[in-house]
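Data first, discussion second: the structure below is written as structure tokens.
Part of the complex only, each chain left as placed.
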Amino acid sequence: MKYDGIVTPMITPFKKNGEIDLEATDLLIERIKGYGSSGLFPLGSTGLFSFLQKEERDRFLRYVIDNAHGLPVLAGVGSSSTQEAIFYGKKALDYGASALVLMPTYYITPGQDEIKDHYSRFFESVSGDTFVYNIPQLTQAWIQPETAKWLVSQHSQIVGLKESSGDMRYFSKLMDLKEGDFSIFQGQDDLLIPSLSLGASGGVCGVTNFSDAVVRAYRAYREGSHEKAMEIQLKEINPIIHALQKATFPSLYYDMFYRINEIEGGFRSPMVRPSRDLSELAERTISHVSPEKI
Amino acid sequence: MKYDGIVTPMITPFKKNGEIDLEATDLLIERIKGYGSSGLFPLGSTGLFSFLQKEERDRFLRYVIDNAHGLPVLAGVGSSSTQEAIFYGKKALDYGASALVLMPTYYITPGQDEIKDHYSRFFESVSGDTFVYNIPQLTQAWIQPETAKWLVSQHSQIVGLKESSGDMRYFSKLMDLKEGDFSIFQGQDDLLIPSLSLGASGGVCGVTNFSDAVVRAYRAYREGSHEKAMEIQLKEINPIIHALQKATFPSLYYDMFYRINEIEGGFRSPMVRPSRDLSELAERTISHVSPEKI
Amino acid sequence: MKYDGIVTPMITPFKKNGEIDLEATDLLIERIKGYGSSGLFPLGSTGLFSFLQKEERDRFLRYVIDNAHGLPVLAGVGSSSTQEAIFYGKKALDYGASALVLMPTYYITPGQDEIKDHYSRFFESVSGDTFVYNIPQLTQAWIQPETAKWLVSQHSQIVGLKESSGDMRYFSKLMDLKEGDFSIFQGQDDLLIPSLSLGASGGVCGVTNFSDAVVRAYRAYREGSHEKAMEIQLKEINPIIHALQKATFPSLYYDMFYRINEIEGGFRSPMVRPSRDLSELAERTISHVSPEKI
């Protein structure tokens, strides 16, 4: 398979004043590589792409691609507008992204016809490996399994799916698309092992911004140590995820990266710093479940 | 473990006139046993307990217990009223049920305090192995993981959970309760293998009313043939489930049992016979995915 | 119009031990009449019919009909089972109920075909003025406007609708059915005036178990004092409703009746007594917004 393993949906590190912190980005990539991730996914939801200005997205993506330490870069090209997504898609390929990750347009809720139109127009203008990204809790657009199948049948650029709905029943319907080199990634860390048990290629897992637990679970599973993989899923990953879910997504992902790396990071408005209580609870959870890792 | 494997949430076979058909019940139990189920669960949601009169529930339960062909009987004792649930619980134990399956009260949506009160009052009056049954899509009551933990800590009669929400993220939170002899069953056929990958004890799977696919998947998984188990899950069980979901639940479960066993069965009002189209689609799906089984 | 004005969805008063309190019921009816309600609706959701045993429903309904102080009695005949609803419907007419109030079956979620079947079977066996009762937040069954129209066109026994979804957009769709003597009641107190502005016949309003605010608002509106009606809606009724919504429905309706009438009432399990804080908040709200009324 061309794409598998654990990919990191990167945060976009900020300075205290809310500007992008490229120095911290460097450290972040280094840590992600150290954890064993097999790819970088900048400018996704965890990366808060929707908070960034056009120029910032541009600059950040180039920086990540130029400093990827050999990791493939799957560039998020999401937008509320098809035209803008095309703009980002072209740029990302120019800069050398390995693949693109494209969600449906959001805000104005698209029907299935609008979803098809969006992808079709995109592929009229952009040629490169592309993942279809389903994240209905943010886009409000469910890509129906039939629509996903249609898209894949029409567009050979589609090399895989990133499915982040959190709904395993839906996820399992998409597994019909899994054949040959086609990749299907689970986008929710707490569903990694169940997804692998259905044949998923891997996961796009936010916890890898500050922990290697997900990679260890993945490797254990691939090596046939299903018990161990299950143990890491239930005793390490899930408690971390549950702690992270207590503040507005994805503020604690940022906060944990800053804390663990002792960076005085910031938050891009309107995202506010999580409360001290939730921050400490999350850190305690991480150091409790994976003590040797901090 | 005291309870594991695949349990069948039995339909309640009806005659053409809508009355309970005990003869067909006999055949049903025989078939279920033949498929390899490890237990019978009469008077659950699939059994349409909420459509039955008190006397009918009574008579049907006794009949099933008396004709169980050696299978343990987990008796559904659900009601919109705590008092009535207690009444049913006592009766079921008198008749020799192996265990009880108790959901929260429904219609009036209970909060967590009402859920606690319901179970606590029940256990003041009824003593027997009991499963907590979470099925929020019908009861509208989510038993919060903290509530489930509290209930288990307070009541030693609780021997397990039947979790039918269809939400794997929630399901995985309950897996913390899994220790020693405590059983956790997945109530959705299409989530069996993912649930086993997280350590579930087994499944309460409606498809076993007319097919052995679920039991074969379960056995393959337990024997370490994860690929084969996954294959049966994705290529047999899930297509069947998706076909069954096209009509109002659970009418096609009844229809498939009648069709496959060539019984002229009926439907209890207000449940109506599924359309011929959906009926034929479901049957075609079953014979297509598991051809040798019909 | 045969049915209009404000009808009271009566609580079922309980003694401290959880049994029905007929003495308190007497007082309740007297108070309701005093508030100016134009009808009694026992055994609805507020009346917790789903917690009562068959015999209790029977006895309570007879008592209310026999002690109605001249008020018409609209008897709730809801059940999870069509057969049982028919049983209750016949009884209620025998006892002298003015009309019946019938919801779709619940627990097993009916489709539109099942809803049609339920009402049709009911009217095959029961002949009497009947209200169709839409309360999807408890039954999970939305009676589609087309279904409502079909039912009304088929069954002349249907004399009106009680619509309690809380969704004014849906409510307004049903207003097409309003012609001649046909009655449409709003079941949410906080939507009374908006509903009257669309031509509703009146309201089925729980606050009339312990307050006359709703009746005053209704009368003001009917007398053309729209400003005054709006004032009572926004400054009296709505703050009360918002306070009542803070505990599990409908516990504070009971608690307020007990408090205001200085009765040591009880709660039928699994309903638990609301916390002292919420109880005091609700009472303070009532005495604050309608000071002269207590």
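Think of it as A, B and C in the order they're written, each chain with its own count starting at 1.
Rule of thumb we're sticking to: contacts are C-beta pairs under 8 Å (C-beta built on N, C-alpha and C of every residue); 3 or more make two chains touch, one makes a residue touch a chain.
These figures come from a predicted structure and were not determined experimentally.
Complete-complex copy count for the single protein sequence, taken from this structure file and not limited to the 3 chains in place, is 4.
Just so it is clear, only the chains that are shown with their structure count from here on.
Taken as a contact graph, the chains are arranged in an open line, each linked only to its neighbours along the path.
Here the spacing of subunit B and subunit C, counted between their Cα centres, is 35 Å.
Averaged C-alpha coordinates give centres for subunit A and subunit C that are 49 Å from one another.
Taken together, the subunit B residues at the contact with subunit A in this complex read 166-169, 172-173, 175-176, 188, 190-191, 193-199, 226, 230, 233-234, 238, 242. Residues 45, 48, 50-54, 80-84, 104-111, 113-115, 117-118, 121, 137-140, 248-250, 269-272 of subunit B are the ones that touch subunit C when the two sit in their complex.
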